[in-house]
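All protein chains but one are shown in place.
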Amino acid sequence: MNGTIQAPTLEYAQLAPMLVVFGAAIVGVLVEAFAPRYLRSAIHVPITLLSLAGAFALTIWQVVKGVPTKPAAMGAVAVDGPSLFIWGTILVLAFVSVLLINDEDHFVAAAAAVPGSAEEEQALHEGAGHTEVYPLALFAVGGMLLFPASNDLLVMFVALEVMSLPLYLLCGLARRRRLLSQEAAVKYFLLGAFSSAFFLYGTALLYGYAGSIDLAKISAALGVVGGQETLLYIGVAMLGVGLLFKIGAAPFQAWKPDVYQGAPTPITALMASGTLVAAFGALLRVFWVALGGLDWNWSPVLWAVAILTMVVGAILAITQTDIKRMLAYSSIAHGGFLLVGVVATGAAAGQNSKALSAILFYLVAYGFTTVGAFAVVTMVRDAGGEAWHLSRWAGLGKRSPLLAGIFAFFLLAFAGIPLTSGFFGKYAVFQAAVAGGATPLVIVGVVASAVAAFFYVRVIVLMFFSDPAADGPSVVLPSRGTAAVVGVAVLATVFLGVFPQPVLHLAQNAAQSLFIR
Amino acid sequence: MGESITFWVLAVVSVIAALGLVFSRRAVYSALMLGVVMFSLAVLYAVQDAPFLAAVQIIVYTGAVMMLFLFVLMLVGVDSSDSLVETIRGQRFWAVLAGLAFAALLGLGIGNAVLSPPKGLAAANRAGNVPSLAELIFTRHVFAFEVTSALLITAALGAMVLAHRERAEPKQTQKDLSRARFVRFGQLGRNPGPLPGPGTYARHNAIDMPALLPDGSVSPLSVNRVVARYEAAEGTLPPEVERILQEEALSERANGHVARPLGEEDGK
């Protein structure tokens, strides 16, 4: 060896969406360092929104130009059809969530001040605020982009951390009920670290099995390497723990209600939409690219996980009395429905692309609806901030029929009523599952949907058919950003419900190429 | 052969240290145990043809990270041990059960695997350990390497957000403080000088012994109330100090004051 290193080739064009987001995040940090306090927010918002829009445009441009067929960045990142679709979805959802974040009074004035202390009073009085949330959110979005596109387990792990770390922080920055928020952040952090350890251990074991962390090479090693299957099984299981934790599948769902409840509601919206999309993208990539040849092995286990997730999510949601916790359990149940789609893969490429497109469509539909629902939650307030307890929502329909109607519509979409996006999402996933021979799973899914419909409808009944409390919460006049978010979510839910064809078509095109290996 | 012996010795040491890390009641012990684990790992790396990793392990982990832990422990207090009473029913039982099951599964699984004979690092290290690592980091894994920077920036930013508080008013200088002390002396007649140190004429010079006045009685001013409270809880408080504290408490209750450590400044 002569000691020289061949310079790596990086396909900047393919990586551009991620680079734009990360670059904007770093610019945001510089703004924090150098710009005067009163200017920061005014600089951050355009940077954040423009970078997300620019990244989206670059994603579209790549689709138009032709989807790449080989991994980029020395085989570290796979920019393929599903990746691009997921990127587009995440970027739009992130854009919408940032509009929600932009509403000033969701975040703490001074995170370092002890809750309830004189310092906090003073910071509130001075109108201080943490504009760091913008670069942090951008870092998280960058991680979300990389997570489903990573082509080896190392990059995937780094992406997992890049995505999670800013979210741990953001969870603890709620303006009101700060102790709850900090508790949520610590819980999320500890449990996230715990599950990351599983992920890493699994990676190590898979490396021990295949001699590589490349997803494609692990796939190639399946069946070739003999005598070490136990390493493979334990490794896959541990990797699965890490990934299933992120999507909140049972029995790894315990963090979700606590964290969703404690986190500032815009961050909850970002997590419930963007993180879920990214985590499902990564899960699909690992299980199809690396372990596709092992599906006879993992699908029974995922069957069990999917059933458990649907059942736990639907049943536990029934007794919730807090709107955010209820939505968290609903998110768990939806994760279960999506897992049904993951199980629906088969040996044939056609079946795979059918299931994949169904999942992609479901993710888009669910993402928009859930952002909209949380945006509505931010608007229903009483003296102590957002009114979370369900009893406070009683009679909302009489007080502000429009908002209650919109929320009811979102809930119906969650329940999967026809003419909403949720119906086609569920329909596509269940249909793919039936075609993939997972009919019993679909039956469980339908029963769980029915149970879930109960608590959605219960909220609707509560809003429209009970008398409003005398000191009930007032609905704040939404800022332009929040109104835009709710409007976009309603439009998307309606559009996907009565006119699903274009997005289904897009998802089918994206899924056609499957994940590149 | 030498590698095997080192491994078995260090394996035992590091497993025992790791168990100690988890089960030790005192945080400092745990930190030191962690140091032992890290150090053993470094030696293992060195023995297995990975000198760079060994060096990094010692410099970064044993050197920097460990020291940080110890600093934090010093700041938080050595004795702040948490209550170890388990309040959740079944928690311990299930934890132990799951741990044993998990260990059994791992042992069974990995023990059953037919591992191919180790290849060694000779081929990988042909160009030298460090250059070979560098090549991997800067070619194949360059993207992961670069993205890690995002993680570090996030961590730094996060530390700033959570810990840094902007000063709302100008910092008080020595001059300001001294002026305030004399103002207080003028208004309240409070002694502007330092309080008497503990144990001046006593057999002990420990911080928990009060200073004695020339007449042999105890100087209440020299009693550190934090220490006294601790000793009262432990039951080792000297009787004369206890008497003083009780008198003081009585008189303060009569005057409607709240008991307050003497060393603390008032009037902010």
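Letters A and B name the chains as they come in the text, with residue numbers starting at 1 for each one.
The working rule: a residue touches a chain if its C-beta (ideal position, glycine included) is under 8 Å from a C-beta of that chain, and two chains touch if they have at least 3 such contacts.
We adopt the following convention: contacts and distances are computed from a predicted model.
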{"item": "Hidden chain of the complex, named as in its UniProt record, picked from \"NADH-quinone oxidoreductase subunit L\", \"Peptide ABC transporter substrate-binding protein\", \"Fe-S cluster assembly protein SufB\" or \"histidine kinase\"", "value": "\"NADH-quinone oxidoreductase subunit L\""}
{"item": "Chain not shown: contacting residue from A:254, A:434 or A:469", "value": "A:254"}
{"item": "Touching the absent chain when the full complex is considered, from A:69, A:391 or A:501", "value": "A:501"}
{"item": "Which of A:312, A:377, A:429 or A:460 contacts the chain that the document leaves out", "value": "A:312"}
{"item": "Hidden partner chain, residues of subunit A it touches", "value": "186-187, 190-191, 194-195, 198, 229-230, 232-234, 236-238, 240-241, 245, 250-252, 254-255, 257-258, 297-298, 300-301, 304-305, 312, 315-319, 424, 427, 451, 498-501, 504"}
{"item": "Interface with the undisplayed chain - residues on subunit B", "value": "88, 91, 94-95, 98-99, 101-102, 105-106, 108-109"}
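Here is the rule we go by: only the chains that are shown with their structure count from here on.
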{"item": "Touching residues on subunit B, where the partner in the complex is subunit A", "value": "105-106, 108-110, 112-116, 126-127, 131, 134-135, 138-144, 147-148, 150-151, 153-155, 157-158, 160-166, 168"}
{"item": "Subunit B-facing residues of subunit A, complex", "value": "1, 3, 5-8, 10, 15, 22, 25-26, 29, 32, 73-77, 110-113, 119, 122-123, 126, 128, 130, 132, 135-136, 139, 142-143, 146, 154-155, 158-159, 161-162, 165-166, 168-169, 172-173, 205, 208, 226-231, 233-234"}
